[in-house]
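For this depiction, one protein chain was excluded, whereas all remaining protein chains were kept in their positions.
Order of writing sets the chain letters: A and B. Residues in each chain are counted from 1.
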Amino acid sequence: MSHSDASIAARVRHVEALLEERGLVDAQELDRALEAFLANAKPANGKRIVARAWADTGFKARLLENANTAIEEIGLSMGGGLQQQTLKVVENTPEVHNVIVCTLCSCYPIALLGPSPAWYKSPAYRSRVVRDPRGVLAEFGFDPEGEIAVWDASAETRYLVLPRRPAATEGWDEQRLAEAVTRNGLIGTAPV
Amino acid sequence: MRFSPGDRVRTRHTDPPHHTRLPRYARGAAGTVLHDEGEHPLADDRSRGMHPVPQPVYAVRFEARELFGAGEHTVTLSLWEDYLEPL
Partner (left out) sequence: MSRVNDVGGQQGFGPVGQELDEPPFHADWEAHVFAMNRALIARGVYNLDEFRDAVERLDPREYLRSGYYENWFRAICTLLVEKGVATEDALQPR
């Protein structure tokens, strides 16, 4: 731990203790909430959604129409955050590849996927992907075919990319399909 | 709902002296409404301790050329009705 990290850790502890003293937070409750959040919100949720959509065309249609109600079918919800957010799933096709960003802060389907990676929050990604998505995707080793559609999450909707099902996955069960999906694929910086 | 899918709109040009969710790269730009995203209180007002009446938010798609003068891609933003004028 660097010196500045140790000093900010001490400052955070101090403020948390102060807030506890004022009755505004409860340290134990904070720990419990954090634990519950981290146990529930992880990319595995997004991977399950994608696997089900690949395996079940009816689910996929419902997912693209109203993602909030569709994901309830597999026991998921967007309600794990501060407020129930609207989820919009955008589907990759041979013609269009979707990429997600929040240029103003770091909006992300966090209730579903957990905290976003550091690069997603970085000024480099946020500034460049709206202007030069192909240049940014090239840094991820990815050159999608078709047109690129960038989604800047600037209000109350959170986006999730539905990647194209890879060839040679015929007959795979949902669990195996889910393992083929990556977190970056759900953001649009990887093909799957 | 003032706008429907397919409507052409232009975003506001002004730079308000407070929090806003209309990024500067998308100001004064012409785009097309894709769909509505329900009604939500305007972030600009909520950030100033006000309790605004919810208003429609739309997904609006812009050509990269319109935003940056170059590029083959599109950028879609979620924009409150207050940010938009009919074109």
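Operating definition for what follows: a residue touches a chain if its C-beta (ideal position, glycine included) is under 8 Å from a C-beta of that chain, and two chains touch if they have at least 3 such contacts.
These numbers come from a predicted model, not from an experiment.
Engineer: Going by the contact rule already stated, which one of B:9, B:33 or B:67 would touch the omitted chain in the full complex?
Structural biologist: Touches the omitted chain: B:67.
Engineer: Which listed residue (A:48, A:126 or A:165) would be found touching the missing chain in the intact complex?
Structural biologist: Residue touching the chain left out of view: A:126.
Engineer: On chain A, where is the contact patch with the chain that was removed from view?
Structural biologist: Counting only chain A, the missing chain is touched by 1, 5, 8-16, 18-19, 22, 24-25, 29-31, 33-34, 37-38, 82, 101, 103-106, 114-115, 117-119, 121-128, 130-131, 136, 139-140, 152.
Engineer: In the complete complex, which positions of chain B touch the hidden chain?
Structural biologist: 15-20, 23-26, 43, 46-49, 67-68
Here is the rule we go by: only the chains that are shown with their structure count from here on.
Engineer: Taking the mean of the CA coordinates per chain, how far is chain A from chain B in Å?
Structural biologist: Using C-alpha averages as centres, the distance is 23 Å.
Engineer: For the complex, which residues does chain B have touching chain A?
Structural biologist: 21-23, 25-26, 37-38, 40, 43, 57, 59, 61, 64, 67-68, 71-80
Engineer: Which of the residues in chain A come into contact with chain B in the complex?
Structural biologist: Residues 86, 88, 103-104, 130-134, 147-157 of chain A touch chain B in their complex.
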